[in-house]
Each structure stands twice: as structure tokens, then as C-alpha cells.
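The complex appears here without one of its protein chains, the remainder shown in place.
So, chain A:
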Amino acid sequence: MSNKTDSNLYTILFAIAMVVVVGGLLAFTASALKPRINNNERLEKQQNILYAMGVNANDESSAIFVSTDEAPELFSKYITKQLVIQGKNVTEDKEAYLIDVKKEQTSAKAGNARRLPLFVGVKDGKTYYIAPIRGKGLWDAIWGYIALDKNMVVQGAYFDHKGETAGLGANIKQRFFMDDFIGEDLMNNGEFKGITVAKGNNDPKNIEKNDNEVDAIAGATITGDGVSAMLKSELKQYVSYFKTLK
């Protein structure tokens, strides 16, 4: 038996068969499940956007989305307009929330004008402008949705990540971190400044709202820096649009 499995021919045939079988199996699973997965991702985007503008099922301490069953209905109820900003052109697009921010970033690097989605939501008579953002953490991508008022003061924030360290960087999607952003001003004396995730700002309870800083997470320096950089580079591109709102 061992003679048979040791021969070169057998080894090569086995390897070929293995690749075909496993490759086929993976391709089959991926394509069979794709529609379901895409639908789940679409619902998640809706949940994220609603979360940022305060439409969520949060309890005292944890972040909880509205259910996937309710998401489409609530999304069309609360999100009144979806805009695509491209330079000075602002157009409405009902599917703007499906714009892939990662693809837009790549195409912008290649010199194309970037399409910036912005979602306008109204809740209890108050208008929210929600922007999707994307950047780099320590290990992989981080992204989020920031709800702003027309003066670019943060009204709500949602962050997520692909593979930040559990218990450290992964905590950017915890309430204690995300809620700190609420009320922070992205502007400083009329100039865009962003919000820095700062160590040693001596404000752990985050009472100071005009300092353009929130308290960092211990042990998550690089993820925190990634959040600062992402907020700065992404939201800066919306400034000219927000100036037209005044």
C-alpha cells in the first residue's frame, strides 16, 4: 500500500484530483450562497446607517441594531434622501448606500473624481447627514458611518472592523467608544480639524466636546490612530458640501 501512495505518478494525480474536488466544492458553495450573502450585507448596511442616526434597539450598555426584518421598512421611512456628491455635482440616487466605498477610494487614487455618498435622514424633526467612511486599522480594514448635523457636529457614530484584536482594537465597535463621538465637533473655528482618538487627553468621561479629541482605548493605539486618520481623510471631502448647507 505504501508503495502505491509513494509513487510520483500517484502523488501528482492525487494532487490534481484534490485541487479539482476542493476547488469545485468551494466555487459551488460560494456561488450558491452568494445571493443570500449579498442580501445580508445589504441589510447590514441599512442597519448600520440607521444605527448612526440613532434608530437602533440599544439597551443600557450594548449596541443593538434594529432587526433585519424591520430594517428595509425603517430605512425607507427615516432616510429621506440619498445623495451622491461628485465634485460640485450633487445628484440623488436611491441606491447610493450600495456604493462600494473601497472601490471609490481605489478609483480616486487612479485619478478619477470620487463619488461620495451621503444619506439624509430625518428623525423627530431633526435632520441627520450620514457619511460612510473607510480606513485601515492594525490588521485589516476598518469602516463606519458618521451622522452629522449641518454644522458637522457628530450626532452618532458606528464603527466596525474586519480583524482587529479581540478585547483591544475590536472595542471600537463598543458603545463606550462610539458614544464618545456624539457631540464632538469636526470643525474648529471654521476650519476642518477632524477628531483625534487621543491618549492622555485627561478627559476619560469625555465631557469636553470642543477639543476635537476623544479618549483612546488602552492597548489599541494603532487601531485608534486608524480611526483618527479615517475620520480626517474621509470626512474632509464632505466639507465643501456642508458649506453649501449654510
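Everything below uses one rule, namely that contacts are C-beta pairs under 8 Å (C-beta built on N, C-alpha and C of every residue); 3 or more make two chains touch, one makes a residue touch a chain; residues count from 1.
Going forward, contacts and distances are computed from a predicted model.
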Per UniProt record, name of the chain withheld from view ["Putative anti-sigma-M factor yhdL", "4'-phosphopantetheinyl transferase", "Multisubunit potassium/proton antiporter, PhaF subunit (TC 2.A.63.1.1)" or "Na(+)-translocating NADH-quinone reductase subunit D"]: "Na(+)-translocating NADH-quinone reductase subunit D"
Selected from A:Arg36, A:Lys88 or A:Lys246 as touching the chain missing from the view: A:Arg36
Message: If the hidden chain were put back, which residues of chain A would touch it?
response: 1-2, 5-6, 10-11, 14-15, 18, 22, 25-26, 29-30, 33, 36-37, 40, 43-44, 61-62, 68, 162-168, 170, 204-205, 218-219
